[in-house]
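Dropping a structure here in structure tokens format, bear with me for questions.
Partial view: only certain chains, each at its native spot in the assembly.
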Amino acid sequence: MANLQLQDIEKAFGSVKVIKGVNLTVNHGEFCVFVGPSGCGKSTLLRMISGLDSVSGGRITIDGDLVNDVAAADRGLSMVFQSYALYPHMSVRQNLSFGLENLNTPRDVIKKKIDEVATMLQIHELLDRKPKDLSGGQRQRVAIGRAVVREPRIFLFDEPLSNLDAELRVDMRGEIAQLHKRLGNTMIYVTHDQVEAMTMADKIAVLRAGVVEQFGAPLELYHSPVNQFVAGFIGSPKMNFLNAQVVSAANGKVSLGAGRSIILRSDDFMLSDDAVVVAGIRPNAVRVAESAVADFTVEISGVERLGGESYLYTKTRDGSPVTVNIQGETSLEPGQEIGLSVDVEKVHLFDSDTGATLHR
Amino acid sequence: MGKAIAFLTRTRGSRDHAGSRLHWTDWFTYGYLLLGIVLMFGPVIWLLMSSFKTDAELNTFPPRFLPYAQEMITLDGHTKPLPIFTVTEGELEGVQVAQVRRVGIVSQVVKMDAPDEIIKIKVKEREPVEKLALAWENYSDLFKRFNFMQFLWNSTFITVISTLIMLLVNSMAAFALSKYEFRGRTVVLAMIIGTLMIPQTVVLVPLFLVVREMGMINSLWGVIIPGAATPTGVFLLRQYMLTIPDEILDAARMDKASEWKIYWRIILPLSAPAIAVLAILAIMWRWNDFLWPLIVLSRTENFTLQLALNSFQGEMATQWSSLLAMTVLTLLPIAVVFAFLQKYIATGIASTGGK
Amino acid sequence: MAVFLNSCMRIIEIPMLYLQQKLGISKLAWVFLLPNLLLFGLFAFLPVVLNLVYAMTGSDQILLEDRTWVGMGNYNTLLSCKDFLDPNSCTDDLFWRAVYNTLSFVLLQVGFMVGFALLTALILNSKIRARGFFRSVFFFPVLLSPVVVALIWKWILQREGLANAALEGAGFDTINWLLDRHWAFFWSVFVSVWAHMGFYTLILLAGLQAIPRDVYEAASMDAATPLRTFRRITLPLLMPTMIVVLVLSLIKSVQTFDEVYAFTGGGPGSATTFLIQYVYETGFAGMPRLFGLASAASILLALVLVVLTFLQLWASRRNANG
Amino acid sequence: QELRFMCSTDGNECEVIEDLVTRFEAENAGVDVIVDIVPYKSIQENLPVQLAAGTGPDLAKVTDLGGLSPYYLDIKPFVDADYWEKSFGDILNWYRKGPDDEGLYGLHSQLTITGGYINRTLFDQAEVEPPAADATWEQWAEAAAEVAEATETPHLMAMDRSGHRIAGPAISEGAKLFAEDGSPILVDEGFTNFVTKFVEWNNDGTMLRDVWAGTGGDTYQDASQEFINGSLVYYYSGSWQVGKFDSEIGDAFDWQVVGTPCGAVACTGMPGGAGIVGFKSTKQPEMVAKLLDFLAREDIYAELTARTLNIPAHAAVAAKGVDYEGASAPAAAALNAWGKQVSTVSPVAYAYQGYKNNRAMFGITMTRVSQAIVGELTIEEAMERAKVDLEQALTEVDAK
């Protein structure tokens, strides 16, 4: 139920600069997901928002009020810690009720809420255990429970589902989404799970090394990444990057590293002929094709069969790896040479120096 | 050596897998513990036994473990009970006789079956016949002699209140010194550790003057309050609290806990082992405190047990039998307290409940 | 009881919360410190300061206002020596005898005591039967008053005591333990270790509890030998507690008095006369009460302790980092 | 009205006093005297502090008679001074601040005399006749050796570790302790002579070495345990041991009081003891005086002496002789023997006991003589140190 604004936020641990000027506005009721490589500063950002860490520079405002100097307890947020940080001496029930007690919630209300949360997290029979007697995933659920049992202005989740099994994760995803809908409060959510990020987020912020690379709706990031980094980061398996050269800018003709030229339908790239670029092609935008119609040929270096789909890991003649996503199963085996054809509509082009997306 | 340490450092978890066969390291441990019993506990047991000995028995060389007293018998024609001896030499060798009186080196004895016929033997030719006898009077005299209940109450009151104040105040300070960054922290810490360096003995007089200014002479509070001000507890607790992960406090702050609540709902329970240790120590200190109450309290009605106990120490002589009995009596309550509190020492956080 | 405590805490929470809001967290630290600082300042620190003043005064009067100001006089008396290594050449030979006795005592006593306390704590922390019982076994001596401790060991060590009986039984000559200066010194160390080891064992036991179990598990997965586990895991993680133990034991050892005084009276001669006995006899027990001199001696003692403590802290910090 | 009486005890003194005080209370309606029985340490170390700080009791039984004199209440205005002078005579000086002081301060409730005890039974067994009353230390040593050898007794002689105990023999040997002008000197030829002998005896086994060499500093140490056990032939201590010997030796052997052996110039023991004093800080000086006067009454004093097994300091009581009613025959005999010793006490001994800084001198003696015995110092060094110590102590005392 709050609007959160980060202005030029910076953070340094000693001489190590970890957050380097982050600007971000999360609107009231929005579900915002932070993604980024390990160590890029997501948790740090969360901790600064929560008030547990001070900012080295910049302003944090909640609903327009500057909160830089407001203590964590007074910001009215709640947080799931990446490391859980459960109270080791309290039972699960006490872990869950502690926050409510601090708000002087009546006892019967506490009981009811804990009951609800326990049901939601499927931890009913664990309520009287101490954290040390729980499995990893159970602990994580308690950590989630502790945050959601209260109804704060803003939720901060730091990889809350990382240790849960797939089924439970889907359930929890649903529960959190529902909670969000019910409470309508602002949520900030760190995850490494593509599916979570894509399906839950209103907006995703992609961080790299303390900087926000792109901030936008999930599909916007998927379809229009601002640069090669974002393109590579969003979407799983990762986008393939091939060295390419513009053959004819006018025709939108581009030659891929080791194959024949392809014609990108759109033709208004602001490129000169012979410009060296990087072509980004998602694994599901390539198809195995007869050599006759193939855009280039590759050698298979690995095959992964997931049951419903398979991945082919291949290498082009000039050594660039290309992953191919195939529906169903395949009988292809490593070592085979195959031809691949590209869905030209789905090719992205990036500046080979800066990685910036070249717009059509 | 390595294996010995293995045995020592293994945790409860790692011990689990070991089979039932005793390894030599187990022998080492149990050997050590046995030695511990003999060396650490043996003297204490001896103390216990000795508290049942008469003063005369206490003075006997060489000392004996169990309390003995000479056997006495009442015979016809003798009003007082007579001590029994065994004759060691001469024609009566081996016979038990009752001594009527001793004159110089001659002992006048009678046989049990002939109580009128006095026989003279040399003192050296007889040995007392002794039996186990607990001198309960050492204890019962205490209750007769002074107002034991009053002293017990005073001691208990001082100990309990002082310990509570100390635990509260010290743990609060330790919390501040271990979990907050603020200017002046090092100074306070240095002051506290610095004060430890000055021996208690010398500050007694200045402290007495301070306490007098506060009007607490001859009042139990004059013992309670200065007792609660010792710096050791702050130091001990602070060092322990340093090991509590900050992240748990962070979690509590996110749970909207006030700093005070963090202190008593998070920090205190998590410091349970250290608090238990300090509680044991504080109780013991206050309970056994002697020098300071001696200065502050000079009226019988507010005497502590220790003061009463030490009133057996005169200028020239000490009544050891009473003193030992009193020692044992005063020891009992803290022994019980210890037995109760020591459990908490082992309730540390095996895992922090986090990653 | 618990309920009562709980409500007390709740009541205190109200003003504390107000202060927290009013002052902010960093100043709140002072609020937490305040009660202690008050008590401590008045009843522990102020007397120490007064003691500093006493050290600069003479005469046998007790009240500060009745005493004469002598400035550094007392220090001069204590520190005037022709040869600091030979107590006989000093004005106050007893002080210097006490200094040297104390130094060697501290070295031995702290070493043995901390060593055994650690060993005992490790054993008591391992999985043994009847842990509670054994904990009390090792702690019991701490509960005894110094007079009783001394009495017990005098019994054992007297001419016809237990120790000699044992020697005789084993076919050795008996020894008059407390009449020989070396033996008397040894037994002073022993008795003082005996009487105080339990105290430090207890502190170390609590410290061992604060070491997370999973680190030990990791170490055993890393195939660490027990010795290495001890050196690389237990010891460094026990460091905060170790510091308490080292600092306290050092301080208390330098201040050893009661039980040794009751045990040997500082004898034979002055073989076991330590600094606090000197202070005590100079300033309290003996006549006239040279309180100024005693105070000055105690301050010199404190200065030495400060240096030793900082050395210790420095060493342990280096250890923890290295 | 409430009076606080601080009392510490070796035997039953405090209890007897408490009992007698009840009678006083009966005679003086409205007065409540509370006897606080405290450890001796409290009297010795804390009472001075309390007095200086003005928080002391109204009365106390003290042993540092001269040291506390500045705090004593002069009861002269409230009592019959003549009776007191007549009854206690010179002993009153022990409580006074100096030669010019004429005040009445304390009631000497417990007069003690130092001297020797022997294990009579051992002598009998060895068939050795105990030396006569005028025998010297050497003679006693010889006799003790003979007895010990004959009876296989381990220890010959022992003397309490106390500066007070060694003073009698030293004075006997010629020690003056004070200069002509009355200022304390402690060490002189006579003193050194006795110390030299004493050290020698300690080292050749004549004296039980454990007592003086076994401890250090100012620690008091006696040898009563060895004597009670019958492992000591001759024990130099004092009259206060009677009660303990009586109860703890019981029937085990016969023991006997033999007074102090003779030296070059005298055969004196040291007098001593404890007395009851009132303090200036009291709010009821008159009542305090009244109580002291009550206790000084001949009948009361006699009863006190008899019941506490002490030697009377009261001239009239002494003259009549005390009937130690409850005491056993050996105890009564011993006490009477001690009573006879009073007359043999030398004026030097009296002066020493009356000197207000005598405790400093006792302490110095103990420390330094012990060092000489264990060999930390030679006798010359020890004596030299003792002199220096005394000087230093006196300058502190005089620095006002």
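Each chain gets a letter, A, B, C and D, in the order it is written, and its residues are counted from 1.
Heads up, the rule we're going with is that a residue touches a chain if its C-beta (ideal position, glycine included) is under 8 Å from a C-beta of that chain, and two chains touch if they have at least 3 such contacts.
These figures come from a predicted structure and were not determined experimentally.
This structure file describes a complex whose protein chains are present as A x2, B x1, C x1, D x1, with one copy per kind shown here.
In this section, only the chains that are shown with their structure count from here on.
Chain pair with the highest count of contacting C-beta pairs: B-C.
Look at where the CA atoms of chain A average out and do the same for chain D: the two points lie 94 Å apart. Contacts with at least two other chains are made by residues 20, 25, 62-63, 159, 284 of chain C.
Annotation for chain D: residues 44-45, 49, 53 touch two or more other chains. Residues 47, 50-52, 71-73, 76-79, 81-89, 98-99, 102-103, 130-132, 139, 146-147, 150 of chain A are the ones that touch chain B when the two sit in their complex.
Interface residues of chain D, counted against chain B in their complex, comprise 4, 6, 8-11, 34-42, 44-46, 49-50, 53, 55-57, 63, 120-121, 124-125, 220, 222, 224-225, 228-229, 231, 238, 240-241, 244, 247-251, 253-254, 274. Chain B contributes residues 55-56, 59-61, 83, 99, 102, 104-105, 123-124, 146, 205, 208-209, 212, 217-218, 294-295, 298-300, 303, 307, 310-317 to its touches with chain D in the complex.
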